[in-house]
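The complex is shown incomplete by one protein chain, all other protein chains being positioned as in the whole.
Chains here go by letter, A and B, matching the order in which they are written, and residues are numbered from 1 within each.
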Amino acid sequence: MLHAIWLVPAIPLLGAVILIIGCGRLPSLLVSIIGVGSVALSAIIASFISIGFITTPPPGNAFTIILWHWMAIGSFSPAIGFYLDPLSLIMMLVVTIIGFFILLYSSEFMAGDEGYSRFFAYMNLFVAAMLVLVLARDLLFLYAGWEGVGLCSYLLIGFWYQDPANGLAARKAFIVTRIGDTGLMIGLFLLFTHLGTLEIQPLMLRATQSWPAGSTMPTLAAVLILIGAIGKSAQIPLQTWLPDAMAGPTPVSALIHAATMVTAGVYLIARTHMLFALAPAVQMAVAVIGAATLLVAAFAALNQHDIKRILAYSTISQIGYMFLALGVGAWSAAIFHFMVHAFFKALLFLAAGAITMRLHHEHDIFRMGGLARRLPVAFWSFFIGAASLAALPLITAGFYSKEMILSATWAEGGRIPVLWAAGVITAFLTSLYIFRAVFIVFFGDLKTPVSGHYGPRITLPLIALSLLALIGGFVETPEGLGGITLFSKFLASVFGEAPVVSGSAANLRLLAASLVSLAGAGLAYALYMRSSPRFTAWAATPAVLGWRRFLFTGWGFDRLYNALAVRPFLAIVRVNRNDAVDYVYQIIALTCRMAHQFLHQSQTGRIRWYAGWLAAGSLVTIAISVLQ
Amino acid sequence: MLTVPLLQPLLLAVLLFALGLTGVLVRRNFVFILMSIEIMLNAAGLAFIVAATRWGQADGQVMFAFILVLAASEVAVGLALILRIRHRLTTLDADAADLLRG
């Protein structure tokens, strides 16, 4: 059964190829059958493989299959091969299953769009590339998937390419992530030149054997990989592309945020965690970046009024949690949060899409309102997603994954738990901003008329994801709440045993964190449901308004980068419009032209003249031999 | 049979060659240029004959025969070209055929 692993990425790829060859001339029913069916098939195969893997684990708890070798140059022979271990298994399952729900949803959401077939071609390619990324045995093959994901994100963000703004957003996403990709590529070169292989498992082993912890080489390699990861995962300072990536269709956002793309960085760091363990400073940097991103994105999310941008900032913030977990060495906590986040973030995006499609693609939350009764399915699914995101205690999956991260952060944080504090503050802010959205969108007066209706292809994914967002967390619970450790036990063969945090202090912190998220929701209720005039007046004072505007632009990162990078570059371009290098070549051309001016006079066209010079030349030649 | 040193017939060949060269450079009429070229070719042939005599080998005379072939071909094509130039430019002035000037 495990040998069929190659089918998992191959089937969506085949679907994409068929749709691309179809050139948009296939009937839309066939397109949706191919587009959704291929990922569905892939998900089914992935599920069977997972069952087989769990019931009868292969030796060493990892399975490798090599299809063929890409090329062979000396000792360098990267393979087209797949590597399945608990980590890639979880990634594969999340990608295929969430991907399937999103595609099922989009088959109705995108109906009637003129690029219907193109959309599914890109989406299938996206899923295939992501599966290659998570299943690759070789870092080079992983990089191929990595670039494929980048390409597909570009294509899908700019899906409605007729609007120049969408093209701009697509290019921005591509260029910003490319900065990270370049770092990753240099990192791969470095690893290969020093360790002689790119196959991930031997590479990690060799790194641990030949590099002492904290030395320069692993630090450098880890920094380069980290640059790649923060580019893809939209962490500070390369996070600016993600809010703009909302230009694409909503299912694309769901796919990018939940199942593919942004989690690639998390996966990469988890995959190469041995390298990061050798570079404690870089690992600390991962944690700090995560913590900073958490706070920055959460504050920015508080001030958005586009429903998709709120979710975009929340993704940046939640990936920050994963980075925080990675940074403190809580690898399985990061992957757990990745999984749970995939559930509720896909749910939130799909619910948001379901709302906007009934409101003539209105994205501004202040022009929505009172939708709870009109759109019950969307309301309940969005509410469940929001609850999970806000980590409302006990009943939501987000609670368990966030607790796991926070307790690990506390354990790592030493006496001054700054990182833990950042996590807790963000938990409060998360709860506040998402319930702000919930109360504004679903309660109050109806502001925009609702039209149309849903089919089962919209509601089914919402219901399924709602269930997952609620119960998906029970595979791992804190010591104080049953102490189930299915998830971390499963990943133990990859990451080692996770330390068990227990004791009354742990339970106390658990209670505090729960109260914090409840407090956030309560504050949101107080501020936005009961809209007190004092708060409204305070929010409108000039100082606060200035801050809000600053946060609205995402802490002015775009402006900063414009000033630091884009404008100086454009200035240089303007100065160098006539290309200084060209002058060198112009001098060459000028010399040639002057030589021509001089020599063309000898071209009289008269045969006797030529014969005369011929004779003179011969005479000189003979004279040279005579005089010698 | 000749008994003078072979320097003298070689000098004759050089003299004829120089005269032919001078003719090519001086004359502007295509017919005279062609004639001067014939003189130069003939001088070269003479040098080969001298060489044949010097070594008592037939190779020099074979070369002379080839020069003869060359001269015949050259004259045939050259005369046809002269006819064409005359037709096109209505003159035999070599300096008038300077369309290829720079």
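The rule is simple: contacts are C-beta pairs under 8 Å (C-beta built on N, C-alpha and C of every residue); 3 or more make two chains touch, one makes a residue touch a chain.
Everything that follows uses one rule, which is that contacts and distances are computed from a predicted model.
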Checklist entry - Out of "NADH-quinone oxidoreductase subunit J", "Fe-S cluster assembly protein SufB", "Transporter" or "RNA polymerase sigma factor", what name does the UniProt record list for the absent chain? => result "NADH-quinone oxidoreductase subunit J"
Checklist outcome for this item: Where chain A meets the left-out chain, the residues are 612, 615-616, 618-619, 622-623, 625-626
Next on the checklist: Touching the absent chain: which residues on chain B qualify?
Outcome noted: 1-12, 14-29, 31-32, 34-36, 38-39, 42, 45-46, 49-50, 52-59, 61-62, 64-66, 68-77, 79-84, 86-87, 92
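In this text, only the chains that are shown with their structure count from here on.
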Checklist entry - Contact residues on chain B for chain A in the complex? => result 21, 24-25, 28, 33, 94-95, 97-102
Item to check | Of chain A, residues touching chain B in the complex | outcome: 599-608, 611-612, 615
